[in-house]
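For this view, one protein chain was removed and the others were kept in their places.
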Amino acid sequence: MIFAITRRSFQALITLLILSLLAFTAVYAIGDPILLLIDAQASSLEQEALRTRLGLDQPMPVQYLYFLQNLMSGDFGRSFVSGEPALRLILERLPATLELAFVALLIATVVGVPLGMIAGLNAGSRFDRVVSVFSVLGFSVPSFWIGIILILVFSVQLGVLPSFGRGDTATLFGIASSLWTFDGWRHILLPATNLALFPMALLIRLARAGASEAVRLDFIKFARAKGVTTRRIIFVHLLKYISISLVTILGMQLGLLIAFAIVTESVFSWPGTGKLIIDAMNSLDRPVIVAYLLIVGCIFVIANTVTDLLYIVLDPRIRSGGGNDPR
Amino acid sequence: MKGSIAAGLKLAISGVLFSLLLTAGVNAEALRIGSAVEPKSMDPQLTALGSDLGYYRHVYNALVEADESLRPQPGLAESWTVIDDTTYEFKLREGVRFHDGSAFDAEDVLYSFERLPTVPDGDGLTAAKLKSVSEIEVIDPHLIRIHTSTPDSGVLRALGQFFILPKELGEVATEDFNSGDAVIGTGPFKFDEWRRGDFLRFSRNPDYWGEAPQFDDVEFKMLSNSASRVAALRAGDVDLIDYVPPLDALRIKQDSDLNLFTIPAGRTILLLLDAKRDMTPHVFDKAGNPLKENPFKDKRVREAISKSIDRNLIVDKVMDGLAAPASQPMPVGFGGYADDLKVPESDVEAARALMAEAGYPEGFKMTLNCTSGRYINDTEVCQAIAQMVSRIGIEANVDALPPSAYFPEYKNAAFSAYILGWGNSSGDASSILTSVGHSADKTSGRGSWNHHYESAELDALIEQGLGTVDDEKREALYADAMRKIMEDVAMIPLHAQLVLVATQKNLEYRPTANEWTLAQNVSLAE
Partner (left out) sequence: MSDSILAVESLTMGFDSKDGFVEIVRDVSFSVRPGEILGIVGESGSGKSLSAYSIMGLIDPPGRISAGKIWVGETNLLDLDEESMRELRGTRIAMIFQDPMMTLNPVLRIDTQMIEAVQSHFNITRRDAIARSAAALERVGISDPYSRLRSYPHELSGGMRQRIAIAIAVLNSADVIIADEPTTALDVTIQSQILYEVQRLCAERGTSAVWISHDLGVVSSLADRVCVMYAGQIVEQGPTEDVIASPRHPYTAGLLASTPGRGTPKKPLSQIRGSMPTPGSIPSGCAFRERCDFAQERCLDAPELRGATGEDRFVRCHFPFGENGASK
């Protein structure tokens, strides 16, 4: 177990190093950030001066080495745009994105898994067909459009939910979050729902497939033969059995949600890292872009590792090394 | 069992919906503004981006301040006189206090000026504009003289973005401004809180020396997504929004619950043609082979292109009527505007004749380089141009790039026919003449955006104007320069964008041509 963790951490480190190199090179190759940072009316002298000041006049490999060197001391560089440390900019905004991703995943699970399971248990019924169509829509309709529609319906027409922004935060157990306040929940509901649609569609399909397959298995028949209630069969036997594959997906989805909440954050002006990265990309703010990619890369790695560990916890067969009877 | 679960769920859902309906109350004393662009920092000396300057104007003052037409008005300087070509004398306002209670005097001006070029990672733009200032002489606590090394007419306007900081700050870094600790000015508002990407809040300064603003609090909500910004106004979540997209602006005009306010902005959209090089990269014959000569060098071709463009049609159809057709590369009312110049009329017949005269009766092919998403409907404007020039035989292929890719190419003189939107933030012709009118000159730094045109005559006019301190004389020179540009078709101005601001029914707003969104310009409607 320890060995597995060490090995995985080493692999992760290599991945992150390659990622930093790719990100660095790609941003360098795109264009010259100076013209986006400085007012157009600056003369070429002023532009050269800024270039030198930001170290952009050095050749790329030199810049990259400086970058790595600073990385060792925890310095991800300073934003070309605001001058603030890139790491701090990202860490400031990360809690908001984590909140959003977490609530979105919650909604996706709480709504998607039961829907999918019931659809799978009633395969071929009208309910099943409706749910299947709905899940396809969740994949294919652009999240940007759905976000605007949600705002139009709930904020403009009905006026019950705010159209943008994050709610008030409160601190509990040393963690400041808008989830501790009622106002926070009012604000997070629409964007989290918007973000939840894609993973929800995924979970519905998985739960449906898992349920319709698992319900034919012998142990379900045996449970029925014992006279166990249908409710318990679904929520204990079936759910626990298919949760393994669901958890794997959920783990991956968490990383994806954090990384790609960009569209939702943009539509709802949610002050998270998604909006930060878009602005950084528009102004070629390389330190912020690279720092973002590295941090999100880390989050992915952590999410995947935790998923693997959860897998072990949930599937007792893996825990004791597979059992003594061949399957 | 199933029935009770369903009933319980229904009850829970209605409970949640009901409590959501009890929405948080709206504070009538607070003004909520939905902003398209966020400040990069709260250090007024870090950058001189137009979008940032507007924010600083809430908490700071400058010696002179721009009015709606961007003419210099008294700010912290009560009055000024031009002593000679290289000396201005400013009488500073008395009885003004900073937000921390300290008194404003000449020492603060000196401190601010000394800090200006030293800000690390700053763009140094304001310092560059004040480069000619050699010394600030303190005569008494409320009287200073600014000496310039050469006669520089731009100094007065440049002071408009030179915000005064209290000398009590001492050694202070940009971080201290961004956290809010060092944001102390003399302005109508005090700094309250800034959560980057979320909101920026100011509160009223009760001891303000000037006209008191109508609101106790101002909260700028950062809503860069234009669809969300408009939705927020519609939903009543904000009271005012800036940078209204033209299509939404039309609908807002017709909406009785909302008001729309406009003014021609300093930004003029120009079509530039490479009239400098003997061979230019993006022109081809109809078969696709590069042309041996550069057609844009011939003034008749440039004029033909200008004549083939129907500016009114573009304003009407592409800009939804929300732009002002341009007669010159500067909006009306700015210093140096030539009143006698008219918006060029579209005349396709005359244009065809000119093309034939110049030796291109069948026209040619060209690439029209364009930005995407930088100016309002930029790509659409380019497409309209491409359509219009097709009438005189020019097959134009529009190549649109996002700004981060477009401007580096621009700087490398990679284009032949291309678009530029110039902001004219100085409020007069100096800015565009210096950077786009004057030929490229590394030593003086002039013409840094001019890769396409060279005229010694125009250069002379510009240099003379820049060095003329007398307002009237200078503006006459600038007007001459404008005429020369239009006559020689050095640039093809299309239209000036409008500043578009929308508010709730109960508010009124006085927009400014520099596109600053100012809470002090908001008032309750009569």
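In order of appearance the chains are A and B, and numbering begins at 1 in each one.
By definition in this document, a residue touches a chain if its C-beta (ideal position, glycine included) is under 8 Å from a C-beta of that chain, and two chains touch if they have at least 3 such contacts.
Since we're looking at a predicted model, the values are computed, not measured.
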Touch partners, limited to displayed chains, of the chain removed from view: A
Sole residue of A:69, A:157 or A:229 that reaches the chain not shown, by the stated touch rule: A:229
Residue, one of A:24, A:67, A:164 or A:241, that touches the chain absent here: A:241
Selected residue (touches chain absent from view) among A:26, A:153 or A:217: A:217
Where the unshown chain meets chain A, residue by residue: 217-219, 221-230, 232, 236-237, 240-241, 244, 314-317, 320, 322-325, 327
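Rule of thumb we're sticking to: only the chains that are shown with their structure count from here on.
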Whole-Å gap between the CA centroids of chain A and chain B: 37
Contact footprint of chain B on chain A as seen in their complex: 30-33, 35-47, 49-50, 53-54, 78, 80-84, 89, 92-93, 148, 151-152, 155-156, 159-166, 182-183, 186, 231, 266-269, 271-272, 275-276, 279, 281-284
Chain A-facing residues of chain B, complex: 1, 17, 19-21, 23-24, 34, 40-41, 46-50, 120-125, 128, 174-175, 178, 195-199, 221-225, 227-228, 231-232, 234-237, 402-405, 407-408, 410-411, 422-423, 425, 431, 434-435, 442, 444-446, 448-449
